[in-house]
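Heads up, one of the protein chains got dropped from this complex, but the rest are sitting where they should.
Chains: A, B and C, in written order; residue numbering restarts at 1 for each.
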Amino acid sequence: MPHRPARQQFASDNLAGICPAALQSMLDADASGHQPAYGDDVWTQKSTDMLRELFQTDCDVYYVFNGTAANSLALASLCQSYHSVICSPVAHIETDECGGPEFFSNGSKLLVAEDDSDAARQGKLTPDAIEHMVTRRRDIHYPKPKVVSITQATELGTVYGVDEVRAIAAIAKRRQLKVHMDGARFANAVATLGVHPSEITWRAGVDVLCFGGTKNGLAVGEAIVFFDRELATDFAWRVKQAGQLASKMRFISAPWVGMLENDNWLRNARHANAMAQRLYQAIQRVPGVHVLHPPQANAVFAQLPATAIARLHAAGWKFYEFIAGGGCRLMCAWDTQPETVDAFAADLAAACDAAA
Amino acid sequence: MPHRPARQQFASDNLAGICPAALQSMLDADASGHQPAYGDDVWTQKSTDMLRELFQTDCDVYYVFNGTAANSLALASLCQSYHSVICSPVAHIETDECGGPEFFSNGSKLLVAEDDSDAARQGKLTPDAIEHMVTRRRDIHYPKPKVVSITQATELGTVYGVDEVRAIAAIAKRRQLKVHMDGARFANAVATLGVHPSEITWRAGVDVLCFGGTKNGLAVGEAIVFFDRELATDFAWRVKQAGQLASKMRFISAPWVGMLENDNWLRNARHANAMAQRLYQAIQRVPGVHVLHPPQANAVFAQLPATAIARLHAAGWKFYEFIAGGGCRLMCAWDTQPETVDAFAADLAAACDAAA
Amino acid sequence: MPHRPARQQFASDNLAGICPAALQSMLDADASGHQPAYGDDVWTQKSTDMLRELFQTDCDVYYVFNGTAANSLALASLCQSYHSVICSPVAHIETDECGGPEFFSNGSKLLVAEDDSDAARQGKLTPDAIEHMVTRRRDIHYPKPKVVSITQATELGTVYGVDEVRAIAAIAKRRQLKVHMDGARFANAVATLGVHPSEITWRAGVDVLCFGGTKNGLAVGEAIVFFDRELATDFAWRVKQAGQLASKMRFISAPWVGMLENDNWLRNARHANAMAQRLYQAIQRVPGVHVLHPPQANAVFAQLPATAIARLHAAGWKFYEFIAGGGCRLMCAWDTQPETVDAFAADLAAACDAAA
Partner (left out) sequence: MPHRPARQQFASDNLAGICPAALQSMLDADASGHQPAYGDDVWTQKSTDMLRELFQTDCDVYYVFNGTAANSLALASLCQSYHSVICSPVAHIETDECGGPEFFSNGSKLLVAEDDSDAARQGKLTPDAIEHMVTRRRDIHYPKPKVVSITQATELGTVYGVDEVRAIAAIAKRRQLKVHMDGARFANAVATLGVHPSEITWRAGVDVLCFGGTKNGLAVGEAIVFFDRELATDFAWRVKQAGQLASKMRFISAPWVGMLENDNWLRNARHANAMAQRLYQAIQRVPGVHVLHPPQANAVFAQLPATAIARLHAAGWKFYEFIAGGGCRLMCAWDTQPETVDAFAADLAAACDAAA
């Protein structure tokens, strides 16, 4: 099957391949011949131990195939069909999982909490918005709020600080809500914050983390980490019933071993973040370019002239436009090369120049 | 992470690793750098075309992560919550998917069709049993039968002949039931029958096939093949919502390319089947061993003396006992070696001798 | 159990009792001794025939217990879990059914279509808003629009004209959406419009109507009327499974006979509407009262001074405030008496006078 290597792109971090450490672990696991199925293998035990060590706590860990499943199953374990989940208007669970959370929970409603704060404009939930959603009505004719879901890093490339997570967890605790963290890009957030992973999760009040592996360099797979282990009661049955238990589990878990060894997950994230910074530095002063906010993770969000967008697409560059008027998402991955960033920035400058 | 290669075992064909052709395709797909996500890549296109060519028809193909999901989603597309699925008492969907079909369909009932025919004892559904389940009651107080599900090869290591599938499909058509084939070991069945894959599927009246990849040598992944394409209307949304759409799809689909090229899938199946025959030949006359029926696919089912079972387990051999009184399942895989079979057979003979 | 008759109120039309005609039919049905269960009785046959005659078409009719069930089951029959339902932000299915539609459909998402037209301010969906919701995105990462749901009369006491329904149905047809009408107060709308019931339903393009009985004078019960009978395939099983099939069905259906005989349903609605008009006339010029729009059905929506609201509540008057700043809903029922309206209006005037 002939094909030529594609150049790195800026459409999404899930366009990248498998990072070397993860691949090597998978190959090692394969070389080990017959191994027990359904997670009774040494690789699954090892990666789980490593995650517990990473988070410095005796958490419950489950591996599933993708982010939709991770988030949906985690949320389903936190609420019943007549409960609701408070999230941001740009939350992936609301905008891009095709009703997965509603499906797995058999009907739980997502309550989009809007406010006009700066934080909200940066894609973040705020304690005030949560408080409003919990208190505006409490009657039985409306699903009862039970969970707060935050995305770390957010869908707009920003990162919640430790204080922000703590403030959200505090209001959640007061209102008897559980705290779910969609960590599809959790690694990028930790890389940015420079804190211990425990600081931004359970020590800040997070009950369940969906730790993203795919965007960080795996072929397939996310880890659901229950810091409140009681919430994971019978969760193994839930995973199995929901079609998320791999029979040859080692091929899902072994790559996590490679990823977690030597802080490769953090190295990958730091690199992607650095590429976003490089891109930001290169384009922020280009006339016609309006960067929405300085990147805090691995994406730059910017408004570009329509003709520049067209030229860049025509030149083969891939990225998403999704904000009216030219707002584009430029996403960097673990394998994005500086030269690619520079080449794109140069093409962008030329395209803007032509558009002017 | 130190470990020693495990010897091949007889517990399940999902204890085996990745076959070389599938692995090579995955590595090729990885080497291709950034690629479109969610199936818009060349590998997904290629494998889908190959499946259409394999079946000689313009079928709809979807890749999902495992067999529970494949079967459950396929069944959910064939029936509503108040419908029912007729299956054999030993059907995997009934006995080993933790209520997955009921979950994905939001409540469809599995109707276990029992009869005391020879076919039933071999794990097969029969037209008579189906007819009985459809006609015994038709009132609205009981879920309306809508689907017949057959497993090919069956859970007891037998294989439906073309005539048997046709007879089932005929009664299904007359009773307005759709026909679903759980093909977790479809390859082994085709290898045994020596017929064209189309002969035992759509040409015989099958509407949807879940074509198993994992047990045939993939790391992860099954293909849902809709021969009746109307049944696949909006199925892409269903797959996405159900958490079964891989973002880095190429790592699920590319291995199918390797598997389908040069008939590797069939080669793998033939090998596994041959190993089961070798095992059967080696043990059928051992005193104390009672083989339930000659193997038709890649498993031998046999009753063994309890003490022999204990000795074999103590010696490190892994296999399942699941029929009262000593019935054991001895499953061969794509990578089971003749020497392993011979060594096991020798140990078995010794164990039986000691038991006598 | 001692109690004194409560005075009529303005909180909701479901605070009223059973209208005489419906009660008499129920008593007749009771007097008839043993009768077949589950709808095989003469009353169910009779009321169904009357509904077919009323709508001048051979529709399929199912009786369920309440509006949540009627709407949720009707919607579930129109879409799968990965589909979505376009509705107004004030739609009862969105705001007051506790996620019933999501539950019965196993996850279908309600898409709230907002726009800033006058029609939207009156609680109506518009063709433009529908078009926007259908076209803004069509990818598989978001539930696919499949149904438009409109409430007739609306939750804000307005009524869609025949042309408005036709325009919505036209855009729905073009976009392959089914049209559902939540007719909890369908009778009030027909009374207002003065058109034949068929004109505002199937002749205008409505596929399914949930015809409200409770608010019109029944004790319990709504009728689901499928004008597109194909959509009702196997619906009897759905109703049974969902716990909505009455065993002693005659007590649900017989009251419909009484209601439909002699146009009692229309008489009840006309009376309730007239009372709303009377109330409107009485209060619209009271200083401090700001009526939001002239009533088109059986409710007046008005902003009242906070102190006036408090005085009225203190005096024992019941009604809901639900719009910030004093917007109150004053709902009239089939049994609301002119004297009650006049007494309330007088108290209101006095309360506003005191508030000034």
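In the analysis below, a contact is a pair of C-beta atoms (placed from the backbone, for glycine too) under 8 Å apart; a residue touches a chain by one contact, two chains touch by 3 or more.
Computed from a predicted model, the values in this text were never measured in an experiment.
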**Report entry** Where the missing chain makes contact, among the chains that are shown
**Finding:** A, B, C
Report summary line: Given C:Val162, C:Val220, C:Ala274 or C:Ala343, the residue that touches the chain left out of view is C:Val220
Query raised in the report: Which of these, A:Asn106, A:Thr126 or A:Thr214, touches the one chain of the complex that we don't see?
Result: A:Asn106
Report summary line: Per the whole complex, from C:Arg52, C:Lys240 or C:Arg267 the residue touching the absent chain is C:Lys240
Query - Chain not shown: contacting residue from C:Ser32, C:Gln56, C:Gln176 or C:Thr233 - result: C:Ser32
Query - Hidden partner interface residues of chain A, rising order - result: 38, 80-83, 106-107, 140-141, 143-144, 234, 236-241, 245
Query raised in the report: In the whole complex, what residues of chain C lie against the chain that is missing from view?
Result: 1, 3-9, 11-12, 14-18, 23, 26, 28-37, 42-43, 46, 64-69, 72-73, 97-100, 103-104, 106, 214, 219-220, 237, 240-248, 251-252, 257, 333, 335
**Report entry** Those residues of chain B which, in the complete complex, touch the missing chain
**Finding:** 81-82, 84, 95-99, 102-109, 140-143
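The rule is short, and it goes like this: only the chains that are shown with their structure count from here on.
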Report task. Quick one: report the Å distance separating chain A from chain C, using the average Cα coordinate of each chain. Result -> 42
Query raised in the report: Between chain A and chain B, what is the separation of their C-alpha centroids in Å?
Result: 34
Report summary line: chain B and chain C have mean C-alpha positions lying a whole-number Å distance apart equal to 51
Report summary line: Each of the following residues of chain B touches two or more other chains, namely 106, 237, 240-241, 245
